[in-house]
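Below is a structure I'd like to ask you about.
The complex appears here minus one protein chain, its other protein chains still in place.
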Amino acid sequence: MSKHHEGPTYAHVVPVRTLLGVFGALMFLTILTYAVTYVDLGALNIWVALGIALVKGTLVALVFMHLLWDKKFYAVVLMSALLCVMIFIGIALLDSGQYQADLIPDFAPGIVQ
Amino acid sequence: MSTPHEGRDEHAHPHLQHHFESMAQQYDSGKFGMWLFLVTEVLLFGGLFCAYAVYRANHPEIFAYAHQFLDKTLGGLNTLVLIVSSLTMAMAVRCAQLGQQRRLKQMLAATLLCACIFLGVKGVEYEHKWKHGLLWGTHYVPQGETVAPADAAGAATTAETTAAAAAAPADGGTTLPHAATGPQGLADHSQPGHGGASHGGHGPAGPAPRNVHLFFGIYFVMTGLHGIHVLAGMIAIVWLLRRSAAGEFGPEYFAPVDFVGLYWHLVDLIWIFLFPLLYLIH
Amino acid sequence: MILSGLLNTLSVRGAGAPFLATGDGTFWLPVRASEAAGSVDNLFYFIFWISLFFFTLLMALLAIFAVRYRRRREGEEPEPSPSHNLAVEVVWTAIPVLLVAVIFWFGFQAYVDMSTPPLNAYQIQVTGQKWKWTFTYPNGYVDELLHVPADRPVQLVMTSQDVIHSLSIPAFRIKRDLVPGRYSKAWFTAVRPGDYDIYCAEYCGTQHSSMISTVKVLPPEEFDAWMLEHSDILSGLTPVEGGERVYNVLGCKQCHTLDGVAGVGPTFRDLFGSERSFKDGGRALADENYISSSVLDPQSQIVQGFEPVMPTFKGRIKDQEMTALIAFLKSLSEHAPGEEAPAAVGAGTP
Partner (left out) sequence: MSTHDATAAPPAVGGENYLNCSHGFRSWIFTLDHKRIGVMYLASILSFFLLGGILALLIRTELLTPTRTLMSADDYNKVFTLHGAIMIFLFIIPGIPAALGNFVLPLMLGAKDVALPRLNLASYHLYLIGALIAVLSIVQGGVDAGWTFYAPYSTTTNTAVVTLTFGVFVLGFSSVFTGLNFIVTMHKMRPAGMGWFDMPLMLWALYATSIIQVLATPILGITMVLLIVERVMGIGIFDPALGGDPVLYQHFFWFYSHPAVYIMILPAMGIISEVISVFSRKHIFGYRAIAYSSIAIAAFSFLVWGHHMFTSGQSDLMNMIFSALTFSVSIPSAVKMFNWLSTMYKGSIRFDTPMIYALSFMFLFGIGGLTGLFLGSLATDVHLHDTYFVVAHFHYVMFGGTVIAFLAGLHYWWPKMFGRMYDEKWGRISAIIISVGFNITFFTQFVMGSQGMPRRYYAYVDKFEPYHVISSIGSYLMAAGFFMTAWYLVKSLYRGRPAPANPWGGASMEWQAASPPVLHNFTDEPVGGDPYDYSNQDYDPATGGYVLRKPEVSDR
């Protein structure tokens, strides 16, 4: 691809076609995620929306952020961060779910009304 | 004092720092550092996503009710704008790698423009919330008076960013059915107990649950912090524009463009998740 | 000691009768006055002896090596010895793993017992606020000291009015945070009559260290008698005497003086029947309705010159007590009609 150009010796140059392809996919998925909210899927809606966001995010990370061609270690680094966030959110969710029953309903004396 | 320079060629690149042996080592170090920085950004927002998840899971009714006051279409538009900017940023990196000086500047400028549009639209949204008292904590005082969409559009034309002003009113026109939802929801709220009204095909909202202000607290912190990141990215892009005007970047030295690019894509990536979580709640 | 600790921790189950249920304090631990204290102390000493054993072992080796292998002259080289040994390393990883697994298990078991109250527990409501404890008994009696019967499970249902506090009774080995906006629970069976300290263990501001109260453990029959005496604080008293009692027990006296000098709140002397002017400019006559509403909804009318700091007594004061309190106020005032209090007061209160 970059054979015709004076590309750098130590990094990968992403072809324009790939960039445009990913761009198209992102645009399409954005419109899709917008459209899907007009269909009532019940509790599934949020997971569909998050699933689409995950696909979009993966595309951005792999192509726009060069993860596909870079050292795999960067992907490991990113995944470890996500794992960390997952642990944090997971435990906070698990715990707060457990003690909901102890809460005084709608306690918010600082809020008038 | 003789400092050994083994492994370094005599014609070292002017941007090669003394403690590195090659541009490749320098680039790798910088890139690795950048990735680690992005990790910290992911975790920074991770904390906010955690707060979001905890409140969403335990008080779904607040989210189901309050998200109707957000303008899906403006949010969607902003998502598209950011994706365009990500493309132009990726193109800018490519241009820098190939030494295409003119296109590099064009692409950076395009990215900057997209960032301006994004913030402009954001400003319109914020102003709308402000006017209607849809704010955080004790400042959450929803105004009962219905506000015609034309008002919002009129206010938007006074926005400073011309691009935003151009985009927003046009958009305001297309969002009529949705824009109607907001005020109607507000009217609902002002008369608790009067539930069951339909909202532009969204299904009934019912009476306002308690502590709706929590949603707006989370909304403003998340989008606000994201907005600050966009601003920081814009400053970095201006810095890149200045350096690229001096023709500093080329196949041997494009690291700054690459690193700012990584940052910019991450900011885009975070918005990709914020958009459905805040705007597209069913 | 280790063995007995082990056995006893194993034997502790619910409200059963554990070893070491009561006892005097030791060098390390205060007096044991609750059932749970026995199992906590057993575990404490179990960990203590394990720790002491390993610590002594390590430090003895350290001292022996330090003396035996000290460098006697500069340049002296050590005798060769291995720089790793897998078998040894596996063993000294495995032993602590087993030990901490045992400690975890005992700690967990005892904790489950401590956090699972029996169904028949006697419930007392606890409210923490800066910087005092309020204990409300099932019959509505309110006190700043905690009285509990011995040998009967007691459950505390606690919440805080302002910031996080933590109720700590070292003699019972219990501690639980009071979180505003939610109820937290703790329970114990006191087994040793006497007075024990209650501390606030979560930092809560200026007077944090003065947020101390006492738990009085009474033998069951004494507790019942005490409760009977206090369940109706007005019994056998005239309305004015009863009002004075309410004034003392419910804590009015902390802010409202009787001598005409304003405290945190207005003085009660000559209050009844006087003209009150409010911060928002309004005025009102201090009649029965006014008194009643300022006790139940203190924030509604703030008298000029005072801060809106009074807590509500809604739910904490009974109608008869209110009547008595008003009678008491009338007796203090020269503006009062001078006759007996009308029978019905508090009309319009919820």
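Per-chain numbering from 1; labels A, B and C assigned in written order.
Following the convention adopted for this analysis, a contact is a pair of C-beta atoms (placed from the backbone, for glycine too) under 8 Å apart; a residue touches a chain by one contact, two chains touch by 3 or more.
The model shown is predicted, which means the values in this text are computed figures rather than measured ones.
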item: Partner chains on view for the chain not depicted; value: A, B, C
item: Selected residue (touches chain absent from view) among C:110, C:156 or C:191; value: C:110
item: Residue, one of C:180, C:194, C:273 or C:311, that touches the chain absent here; value: C:180
item: Absent-chain interface as seen on chain B, which is shown; value: 1-4, 6, 17-19, 25, 28-30, 32-33, 36-37, 39-48, 50-51, 54-55, 136-139, 210-211, 213-214, 217-218, 220-221, 225
item: On chain C, residues whose C-beta touches the chain left out of the figure; value: 25, 27-30, 36, 39-40, 43-44, 47-48, 50-51, 54-55, 58-59, 61-62, 65-66, 69-71, 74-85, 88-89, 92-93, 96-97, 100-101, 103-104, 106-112, 114-115, 162-164, 166, 168, 170-171, 173-177, 179-182, 184, 197, 199-210, 212
item: Absent chain, residues of chain A that touch it; value: 80-81, 84, 87-88, 91-92, 94-96, 98-99, 102, 106-111
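The rule is short, and it goes like this: only the chains that are shown with their structure count from here on.
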item: Category of the chain touch graph - line, ring, star, complete, other; value: line
item: Contact-richer chain pair (by C-beta pairs counted) among A-C and A-B; value: A-B
item: Geometric centre distance via CA averages, chain C-chain A, whole Å; value: 47
item: Computed distance of Cα centres, chain B from chain A, in Å; value: 14
item: Residues of chain B touching at least two other chains; value: none
item: Contacts with two or more other chains, residues of chain A listed in rising order; value: 108
item: Residue ranges of chain A in contact with chain C within the complex; value: 99, 102-104, 107-108
item: Complex contacts: residues of chain B adjacent to chain A; value: 23-24, 27-28, 31-32, 35-36, 38-39, 42-43, 46-47, 49-50, 53-54, 57-58, 72, 76, 79-80, 83-84, 86-87, 89-91, 93-94, 97-99, 137-138, 140, 201, 203, 210-211, 213, 251-252, 254, 258, 261-262, 265-266, 268-269, 272-273, 275-277, 280-282
item: Footprint of chain A on chain C - complex, ascending; value: 159, 180-185
